[in-house]
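The other protein chains are all here in position, but one chain of the complex has been omitted.
So, chain A:
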């Protein structure tokens, strides 16, 4: 499909939305076939369901302390591990490593494809051996390995290392001049593409400004972008992103059952909803923003943005101490 056909009003960008109609149909079908759990049905038949679940969930100490425990002791860590593995990793490959768009996206797609079955595997395993230790292990290995993994991404895409290998295909130079402003100034874009023996390549772009009044050229700062990785490095990147998403499957696979078992039936759904959405939406969703905030504040370390998910996961790991000794599976 051409860019024009994709971007047209009724073009290709709408196809995924059309496809989602099918998913809505599947969702409706599943819900129509679902029955209440036996425990809830029993509670309902006895007239013991909550009259005001929102009030009962958050205004009673006995339950509120469990809501806090679920948020800080489980979902908060799961949220940051999830967003770091799937979203921060993609953003890092595109804005820090400066990979070519197609390579960064296919790396993510392969890794997600290979890792997705492990959501089911760890859900199944948690039914056999319990939820807590799988989630704890997922958080622990993430805390230990995040920095080495992301550092590997930077090291293997370092163009100074590539330059030592020598250029095979030479470089291609392109210069484009466009008018800038109303006073006759121009922007001159110099684009150079370098190709290496290993198959790696990158583009270096510099935008200079030509002042028409003085004929002076103000030289811009060169920017390296669209890096192409050699094939073997590409698959190593796929492997490492797979590991990042594998951690996600360890913490995410068991979380739904874990939350269900943490709360008594009477106020279960309302109580688990708040920690789940705050843990994922707020703690997880802010991974990119806080990553940029840290990067702007502490400019010397390119991996400084990782301290946020590492710190939150470590905090969550410590807070899980409060859950470890608690008997789960509530009635």
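Heads up, the rule we're going with is that a contact is a pair of C-beta atoms (placed from the backbone, for glycine too) under 8 Å apart; a residue touches a chain by one contact, two chains touch by 3 or more; residues count from 1.
Simple rule for what comes next: contacts and distances are computed from a predicted model.
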| item | value |
| --- | --- |
| Among "Acetyltransferase component of pyruvate dehydrogenase complex", "NADH-quinone oxidoreductase subunit K", "Molybdenum transport system permease" or "Cardiolipin synthase N-terminal domain-containing protein", UniProt-listed name of the chain not shown | "Cardiolipin synthase N-terminal domain-containing protein" |
| Sole contact to the chain not displayed, among A:72, A:118 or A:237 | A:72 |
| Where the missing chain touches chain A, by residue | 43, 48, 50, 56, 60-66, 68-69, 71-72, 264-267, 278, 282, 286, 289, 292-293, 296-297, 315, 318-319, 321-322, 325-327, 330-331 |
